[in-house]
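One structure follows; several queries about it will come next.
A single protein chain has been omitted; all remaining protein chains appear in their positions.
After this line comes chain A, so read on.
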Amino acid sequence: MNKVDTNVTTHDIDVARLPTYVYGSHSMMWWGTMGLMLIEGTVFAITVVVYFYLRSHSQTWPVNRAPELFWGGLNTLIMLASLVPNQLAKRAAEREDKQRARWWLVACLLFALTFLVVRVFEFGALNTRWDSNAYGSVVWMLLALHTTHLVTDTIDTTVLAVLMFTGPLEGKRFVDVSENAMYWYFVVGSWLPIYAVIYWGARL
């Protein structure tokens, strides 16, 4: 075992020299983040099932015009592009390169604010209201659920960025930046099927 002394007399273990933080699946924060992703992913999956369930019970779908493609497509491209600074922030954090981690976090934050602005236009381009009919209700629910994750992740990224610029800086903050980046992969990864359902599901 790495860095562990074993006293052969009694099988005692001395852990005093083990690290006080680690990256990836060995850390408890990774498991907490995975747990939240599993829960939120389940909510998304069930909502998509609701969409197709309601569609299967409907004579006309979509009940209104399908959503305009421009704003959703633009946001999808922006989100895919955001994976680059996201990965660079993650790498910088895991190398404990404070300067690069700071600035790539700021870049991520700028991307996040951009998505949120475009998201407002996406809602406007849905061509239906939440209270128009069941189709409108489920489409707004899908987009609102994903937006909730965008907003909370933006706040998390902001807090981390501010912490990175104010001291003192513990090693586990770098772990937090790394986990925040992993979570962002989930936010973008979950958006792709939601985008397909909202924008293209209405065109099947």
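Assume a contact is a pair of C-beta atoms (placed from the backbone, for glycine too) under 8 Å apart; a residue touches a chain by one contact, two chains touch by 3 or more; residues count from 1.
Keep in mind that, in the parts below, contacts and distances are computed from a predicted model.
Student: So which of "2-hydroxyacyl-CoA dehydratase family protein", "Cytochrome c oxidase subunit 1", "Nitrite reductase" or "Sugar ABC transporter permease" is the UniProt name of the chain that got left out?
Tutor: Checked against "2-hydroxyacyl-CoA dehydratase family protein", "Cytochrome c oxidase subunit 1", "Nitrite reductase" or "Sugar ABC transporter permease": the hidden chain maps to "Cytochrome c oxidase subunit 1".
Student: Any idea which of A:W31, A:F165 or A:W200 touches the chain not displayed?
Tutor: Answering carefully, the residue with contact to the hidden chain is A:W31.
Student: Residue-wise, where is chain A in contact with the chain that is not depicted?
Tutor: These residues touch the chain not displayed: 1, 4, 7, 10-23, 26-28, 31-32, 35-36, 38-40, 42-43, 46-47, 50, 53-54, 57-58, 63, 96, 130-138, 140-141, 155, 159, 163, 168-171, 173.
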